[in-house]
Structure formats: C-alpha cells, structure tokens
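A short write-up of the structure that comes next.
A single protein chain has been removed from this complex, and every other one stays in its place.
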C-alpha cells in the first residue's frame, strides 16, 4: 500500500473526490484473457449504491462504471484497466457551509492540517464515495477469480449494529440479499429497521456496526510472510475503509481470552487433504492460508454526519456548533459490506498472483509419499 | 509491506530463522546524521529478551546486536544499517522431532503447503524470535525520532491477560517497568503471576492477551490517505506480529456500539491549537494524525506450544498427538509489548519522512489569519 | 517502476490504448497547494501533438487534457490527479489488417507471445500515443517544480538524425521552438527537411535520431544511491520511451575512450559553492546531483512503420510481407523531445520529494565553518 494504491501485483489506484467530475480506479496487473465488460462490474456497484434502500443515504447516483482501457473484444489484455464513474448528482450547494468549519469525527481538520487546504465538497477525497471505486476494482478481481479459482465464494454480511447482534444459529446466506442490512438473520430485520428509523428521525443520531466477510475455497498457500502476510494485508485492506476502527481475523480480539488448548485448531487428515476441527485461526496460520475459510471481521464507527449539534471550531479557531444536514446513512456499516467483499476479492487475487510468482503455485504434499 | 520488508521511506527488511546462525534487520532510509551505536539499541532488545523474567521462555540468548553498516563515527550516514544478532543458544535437538509433524496453531502446515519444505528448527522463519530484529530496527527508529521529534513518547503495556483486565483507574506508567507483565496496574501483578504459574505448571496450558500502545506528541498531519493511512499502516504493523488476531484504533471494535453523538470527539481551540474533548478516534481521522494521542490495541492468541496433547497429522497424513516440550512463554502477549513499541516507532518515523516528502512538513494554519 | 507506474513519491501511472476511448495518467503524490489547471498542461501536449508539423504523423488529434480529480479551486489538494485525454480521431479501419500479422520492429509478436492476445488497433498499449499521458503528467511535475525550484530549466532537443549531427558551435536554444525538428542549430534545418522528405516520399523509409535533455538549476543532493540513483532513474525513464535503444549520462558511451586525467571534472570553489571545470559526469556523481547541469542523451530507433515491404509471419505462422500504410512519423525521435522533457521533470520532482523525505533537504556545508 502506498498513497492511493494497494496491492502487490494486482494493483489498484483509486482517484477522485466526492463532488468532482468523476472518480474511479486504475487497475494494473490483471491477468490477460479474462472475460470482462461493464456488465460484470455494474451489479457490485448497484449493491453499494446510495439510495438503493431505505437504510442508506438518499443521494441519487446511478454510479455507472465505464471501462476506458485494458479490455479488447471482451477480454482483458494485461494492460491497465481504467474504471471511471462520473458524478452526476453532486449538489455542491449542500456542502458550502462546511468549507470553513471542521466537522467532528470527519477528516476535515486532519486534511486541513496536513495539506493546508482541502476540497470541502462532500468530504472531498475522504468521502466514503471513494469506496465506489474499490467496488468497481473488486468487480475486476472477481472476474479474474472466476477464471482462476472457480470454486471461490466471498460472502460479506452484518453481524452487529449498535449493541444488537445476529443469532448465528439462524444464519441463512440466502437472506443476505433479501433485506436492507445485508444481514444473514431474517429474525432481526424488523427490529433493526425500526431501531434505525427512530435513531435517525427521532434521535437525530447514527450508530456503528460490525461486518464479517468470509471466503470459502481459498487454496492453501496464499500469503507472503513476514510482512505481506495474508492476514496483515486483509487487516490493512479493511482498516483502509472509511470509519473502520478495528479488524479481527478468526477469533479476533476474543483470542485474548482463550487458552492454548482451546485455541489450537486440531488437525485430521480428510479425504482431499488436511482438515481442521475448528477455525479460531480464521483460515490463516503464520500469515499463510491453510485451505480453511478465511474469516475477517471489522467494526465501523457511527456516521459522523448527524443532525444533533456537536461542538467544534472553524478555520479561525472560533467555537461553532456543527449540525450536518444532508443525505447521510445512519449506519455506514451497512454499505461497507459490498466494499469489504471487494477488498477481500482484490487481496485474494493479488496473493494468488504473488504466490504464483514466487512458488509457481506448487504445493507441498502430504501423504505416504509426502 | 512486501515479502520481508515494511515501510515506505524508512524500510525495514528482517531476515533469519530461529535456529540459523544469525538473524537481523536491514534498515534502509534512515536520515543521516543521527547519533547511533549499539548502546542505543541494546536496551530495547534486553527488554524483549527471552529468559529475562519468570513469565517468559527460559531460553537463554544474550541477543547482542551488532551494527555492521550505515554508521560512521557514531552517526548514521544515510546508507543501509545492517543489524545482526547471532544465535548462540540454539539447542536444535529440542526441535528435531517436529520436523515431520505439524503443530496445531503453528505455521508448520501452512509453510509446508506453501513452500514444499520448511526449516523446522524452532519454527524457522515463523518463530517469534524474528521479532528481535524488529525491536532492533525500532531502536534505530527511536534514535531518529529522538532527534526529529524530541517530545514524542511511545508507551506499550498489557491491558488484559485471558479474561483478566487492568483497572484503568490505577494506571501508573512508572509501574510498567517494575513488573514481569509490562502492566501499568500494580494491583494485578500478584494475581496474574499466580494465575500464569498455575496455568503453565498445573494446567499445561497458555493464555492470550491484549496489548495497548500509545504515542504522545505525534504531530498532526502524519498519514498518507487513502491506502497508506496511519491507522492502516499501524494495523498492518501490529497484525504482522506473530499470534496477533485483532487490531483496534481508539475505540476499536467497541465503536460498533457507539452512537454518532457519543463517538464524535468534539473540538475546542486550545492555547496552542485545536483540542479534542475525547479520543474515540485514537488520534487519527481520515487516516491522518490529529495531534491527539495515537492509541492502538491488539489481541495476541495463546501460545500454541503447550504440554497438553493436541491432535494433528504428520507429513504422511498419519494422525499424531502433539505435545510441545521446550521453553515457551505461557503468554506470548507479554513479550509483544516491546515489539509493538518498536513497530509504532518505525511506523511513526516512516510517516514523518513520508509527510516531509510530500508536503514538506508544512501545516495548515488555524487562527484569525487561518 | 512497476508495471504501468513510475516514480517513488511522485508516482505516475499511465493507462489507455492508442484507439480506445481515452488514455491518461493517474498522478499520485503531488505536493498540495500547487497552482494547476488544464491551461498549464495543454501547451506541453500541443508541442507533442501529432499533425503539428510537416515532419510528424498527419493523424489529427486535438489531445485535450481534462483534470478529473485532485485539484480544487485551481490548487492541487495532495490527492491523486487524474488526467484524461479522449481519443477522437481513431480511424481504426486503417489498422484492421494487422490484427493477424506481426509487424517487424513492433511489439506485436512480443505482446501476442506474452499475453496470448493483444489490442491490434494502432499498436494498442505499445503505441507511442501512450507518451501523451507522460507529457500530461510532466505538465503537473512542471507546475510543482515551478513552485519548488523556480530557477530550474529543462531543455530538450535533437542533436542527431540518421548520420547527420548538429554543429554545437551554432547552438541556439531559442531556435528549438522555431523549427519542426526541435533542433538548436538553424543551420541544419533546410538539409534535414529535404532529407526527411525524400526518405519518406521517395525511399519509403524512416530514420533514427539522438535526443539530448539538459536540466539547469538542479540542486545538489538529488538521487538515492545505490538503487535509486538519479542517473539510474533517468536511464530507466528514457529507456521506457518507445523505440529508445540507448541512454547516456554526460560523456556517455564515449567515456570508454577517455583516460582518468581527461574524465575527472576538476573542482574549484566558486562564489556560491563548488564549481566544476568540465562536465563529463553529466551533473551526477555516485548517483547524486552535484549542482552542475544534468545531461541525458538517448537514441531512438527508426520508425518501424514504413511503406517498404518487410518479411514477417502471421498468427498461423505463414510468411507474409508487411507494408505499413497510414500516418506515421518518418523520424519518431522528433516527438520524443517533449516526452523526454516530461520524463526529466517527473524524475527531478520525484527525487526532490524523496530527498526532502530522507534528509529534510538539508545540505552539507563547505567553507571555513564546513
């Protein structure tokens, strides 16, 4: 990761501000010969799109992605893929008053202190709108993974909103696409809907969330220890998403409370290879995937843009009260779900290529001849 | 981060295996003219050293660091600094039986599957002994930070072991150096000592921990959004430490339970600049430091090397029971404290240089002329 | 340099194919607060533009650059600057016959062998049209250098075409902009014009060239030895330009014929610092600028697209004769001049930032207090 680029061999550089003419991603290092066109990327953007459901910002953006390079007759050519999304619903007048004020919880003050100036329109570069570019890049990664790892599945979902958690005994992957929360537990939808409605309308407030992303079908051997471990890169990928304050792999922070006997994921030989009797490790040991499900979880802080006044200062140092009007998600964690899936896809593809580079994708054998 | 290197401008490459002739760190990009010799690095290694206290492995390693390059007459020259630590107490016979067996919770199986072979002596490259090289590199970073940011303080300590947490109302920074746990709460030392003794000796078990690292005096403006955010790099730095399963910035995972009104760190103008009335953000907004304390926390899983048998397989796929004899910390989180401080120092120096490169270290002004 | 990106801190990623919808450059790491708009970049593109003069391809492209991000109210914000140039005059029908044929001297065969497929329209990614994106990025670099190094001058020009060389005793920098060759010697223009006319029209041929780029006002201290030496990075920058086959710094290949007494650039103390009595070094010693003029020279091979038939094969391995019709420069070296200036600007800005990062831009002193 460096400045606005992430990835080792599959390298994604995002660009653009919330209210500039366009934003996008320059995707370099995609393998050649992969079937790709806009129709393979757009569905992921549609999932993340603002205004899609009742729980997210009412800003209306069609978020149409356009491929400007790197694809010829429906196949990637191995050259950079430029993905552009034009901003159409900018309404910059909504944001004019914040140019001289630093909104608490936002990056306003930090950008001003670092750069000496900032684009105040909709948060500029620090807006969560940047994640649309990640989702588009994730679409490219998914297309490549479909070809290279056809059995791979990536599934993201909410597991917690505020203090409310899902009941994992009711986990139903099919439910995720059916509700506005990307939540795999139909039993919480009604309550969460009502909670969020009151929080926004009555309390003028917002709330945090926890998102989990699982990848099934990840081959063993991905991850480049010591400093490009798979878990390290996943942690960085998730932490780089706006508003994320914590990242967990497998047992996560709860690993602190385990004993060694509890935590050790015991191993048995299965029909096709080693099998683990539990997965506290989250599918990663020593920074390398083991073939188990890769499990990542992260916390998203509550939306900082709220209607309840918060104390702050303006550029002259005067005390001000900040109320952020406009169209804001009361729980930004919801839309982080497709973003996190995209980051997972990018990281896995990147490590697949990286591993292929160093080891040729060969695998150590286990068995009588091992 | 890439393979065995981390950092953008202050780049640290660690090398070496647990039981090879030596291990070390190649430190590139250190500013020139910094006062440096072994005596400035050794104290940090001594803090991390195995066998130092009753709570950690009894392996006796003097861990003497030697500077092989990059320093002339006690000053850094701007060229690579090679830090070598020779392995003296290798006892490789202790580890011979594990060559054909995969220890649960360890990287053995993953390394075998990825690379097709592995150095089985003491975990080879995946051993926590690698962190000695990080601590040495951190000593170089500290020397540079002493010159460039004389007011900076970095403080790491345990806040939790198993289910036992410190009482933050008794927080005493001076206490940290006085006990075997790097814990800032004298009130827990006796209980933790007894708990750990029983855990190892009676239960033949181990336990996880949570470590916190705080940096005071970090100037505003460090962090290179979007993909080299300060929190992203810190998360990666901590996650790359052996056995770490979760990383938090500021409020961390608990941010999920906060509302927007609670989470917003309100701002007031202080005598020397903006001041925040709380620090849920952990000193970082939009990936950039704000001048507040930078707060990072991470969970370390329990030591996987325990005397209680765990089920596993050998290289032929046969079922085996693994008991790991030898000299192992019952709580590897303890020794993660100096390692985490070293990583914090490296990341902060790196971002100081990076920011100096891009912005010249200029800062946006706040005030009547702002 | 990696894949489609060059630079350490000032990082330029170019994207786009000759006949795709657009091409451009994603410029990351530009310092904030730099005055920038399209009018500061367009003149450099106009200089490079095809169809500009009688000596270059008749393809008509307005080559209008558009800034899509990273600039707010006429100032850079420190975030990525997306520069897009739409392709308007594509005429892909001119190139349809080459889809199954490998043109000698072109990248066709190599791209096919590497990627398994290629965009055959106008050379796709391997077209010299990609250099328009470099020139645009160079415009950004120039804007930043204007602010950071106001005395810096970068001057590129032809010194040789085929076997014809300029007479350096007639060197006149003002002449460069007045002729179609970017040549600083008015005395050769008529002859070169006639030579090139005959070469194209009568001989159906093309010819190579040598271009020189000089930078005056480069401060001492730029260059990061050993592997990011200023001359190393300049050599890579120039060699990456299409059709370049050789790069020289200072005395260049002729250094082989010098003796040590001839080659040593002797030093004397001038009024403002050290002065050199000659410049065989081309302004760089040990990979670091000395304050002298930085001098780079490179050879461009003749245009491979010619009307004289050349033997080749098609994708089935059948022998074919290739005649490349279309609008092609008979001497591509001419248009390499503004490209080389752009690369020089990018490399110098990058090293200025890199040096500022590592050393803070401090300089060793010479003098009684030295």
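Letters A, B and C name the chains as they come in the text, with residue numbers starting at 1 for each one.
Criterion: a contact is a pair of C-beta atoms (placed from the backbone, for glycine too) under 8 Å apart; a residue touches a chain by one contact, two chains touch by 3 or more.
Keep in mind that what you see is a predicted model, and the values were worked out from it rather than measured.
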item	value
Displayed chains contacting the withheld chain	A, B, C
Touching the absent chain when the full complex is considered, from C:43, C:62 or C:274	C:274
Selected from C:183, C:288 or C:339 as touching the chain missing from the view	C:288
Positions on chain B contacted by the hidden chain, ascending	2-5, 11, 13-17, 20-24, 26, 28-29, 32-33, 66, 68-70, 72, 75, 77-82, 84, 114-119, 121, 124-125
Chain C residues touching the omitted chain (full complex)	1-6, 8, 14, 102, 104-107, 109-117, 125-126, 130, 160-163, 199, 203, 205-210, 220-229, 231-233, 235-236, 239-240, 245-269, 274, 277, 280-282, 284-291, 299-306, 308, 310-313, 315-319, 333, 355, 359, 362-368, 370
Footprint left on chain A by the chain that the document does not show	9, 29, 31-33, 78-79, 225, 353-354, 356-360, 362
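Criterion: only the chains that are shown with their structure count from here on.
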item	value
Most widely separated chain from chain A, with each centre as the mean of CA atoms	C
Superposing rotation of chain B relative to chain C, computed on C-alpha atoms, to nearest 5°	180
Chain whose Cα centroid lies nearest the overall Cα centroid	A
Gap in Å, rounded to a whole number, between the CA centres of chain B and chain A	26
CA centroid of chain B to CA centroid of chain C, Å	45
Distance between the centres, which are taken as Cα means, of chain C and chain A, whole angstrom	39
Junction residues of chain A - those touching two or more other chains	2-5, 14, 114-117, 125
